[in-house]
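One protein chain omitted, others in place.
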Amino acid sequence: MAYIAMATGFVLILIGLYGALTNRNILRMIVAFTVANTGVNLVMVAVGYLHGRTAPILDASVPVAEAAERIIDPVPQALVLTAIVIGVGVTALMLAYAYKLYESKRTLDISAFKDLKW
Amino acid sequence: MILLIAMSLLLSLTIVAAAILAIRGGQSLAISILAAGLVSLLASVQFLLLAAPDVAMTEAAIGSGLTTFLFFFVLGRVRGGEHD
Partner (left out) sequence: MIRRLFVTLLLLGLAGVFAGLVVSYSPDETLNLSARYYAEHTAQDIGAANIVTAIIVTFRGLDTLGEVTVLFLTAAIVGLVLSHGRREGGGSGRELPPAGELLGTGTRLLVPLILLLGAHVFVNGHLTPGGGFQGGAILASAILLLLLTDPLRRISHRLITAIESTAGLVFVGIGVLGIVLAGGFLDNRILPIGNLGELFSAGAIPIIYSFIGLKVGAEFSSMLAHLSETEDL
C-alpha cells in the first residue's frame, strides 16, 4: 500500500509541475503548485508507513510496552503536519501577489509581465 | 487486506484523474480550483488508509477547506481576468 501511495504522490508532483510550466494564467499556475504540494506530502507519509502497523496513538489497542513493535514511524507525520500549514501560508502569499499583479496590469497572463525581462 | 489495497488503488486513480482535471487548461477556473480541492480531500482519505489520522485531519481542514476558499476570494475579485 505504501508503494501505491508513493507512486500516486510522484505522479501528482509531475502533474503539478507540468501544469505550472505550461499554463499561462497565474491562478492556474498556483492551483498546479497546490497539487504538487499535496503530492510531496503523500510521498513523505508513505515513506513512514510500515506494513501491518497502526497509528502512533497509545490507547487500549496499543499498550505502552509494545509500542515500538506496533506503531508506524511518527516523525514523517509530524513533518508533514508542519508542511501542510506552511503550504497554505505560501499559497495565501502567492494569491495576494497575484491580486496585486492583476491590479497593476489588469490581466493574469504571465506573458504580459515582461518588465524585468532582458 | 486485499480490500484495503483495492480501495487504495481506486482512490489513487481518482486522485490522479482529479489532478489532471485541475491542471487542464481550457475550462473555467472555478472547476480547476474545485478539482484541486478534491485532490486534497481524497489525499486525506489516503492518509487515513496510511494510518496517519493527524495528517488526514490537517489536510481535510486546511488543505481542502481553507485553501479552496482563499482561491475563491481572489477569483471573485479578478472576474474577467480569465480570458485565456
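Remarks
Which chain is which? They are A and B, in the order written, and residues in each are numbered from 1.
Operating definition for what follows: a contact is a pair of C-beta atoms (placed from the backbone, for glycine too) under 8 Å apart; a residue touches a chain by one contact, two chains touch by 3 or more.
Keep in mind that what you see is a predicted model, and the values were worked out from it rather than measured.
Of the residues in chain A, those that touch the hidden partner chain are 2-3, 6-7, 10, 13-14, 17-18, 21-22, 47, 49-51, 55-59, 64, 67-69, 71, 73-75, 77-78, 81-82, 84-86, 88-90, 92-93, 95-97, 99-100, 102-103, 106. Contact residues of chain B toward the unshown chain are 53-54, 56-58, 61-62, 65-66, 69-70, 73-74, 76-79, 81.
Keep in mind that, in the parts below, only the chains that are shown with their structure count from here on.
Centre to centre, using the average C-alpha position, chain A and chain B are separated by 11 Å.
Of all residues in chain B, those touching chain A in their complex are 4-5, 8-9, 12, 15-16, 19-20, 22-23, 25, 29, 32-33, 36, 39-40, 43, 46-47, 49-55, 58-59, 62-63, 66-67, 70-71, 73-75, 77-78, 81-82, 84. Every residue of chain A that touches chain B in the complex is listed here, in rising order: 1-2, 4-5, 7-8, 11-12, 15-16, 18-19, 22-25, 27-28, 30-32, 34-35, 38, 41-42, 45-46, 48-49, 53-55, 57, 72, 77, 80-81, 84-85, 87-88, 91-92, 95, 98-99, 102, 106-109.
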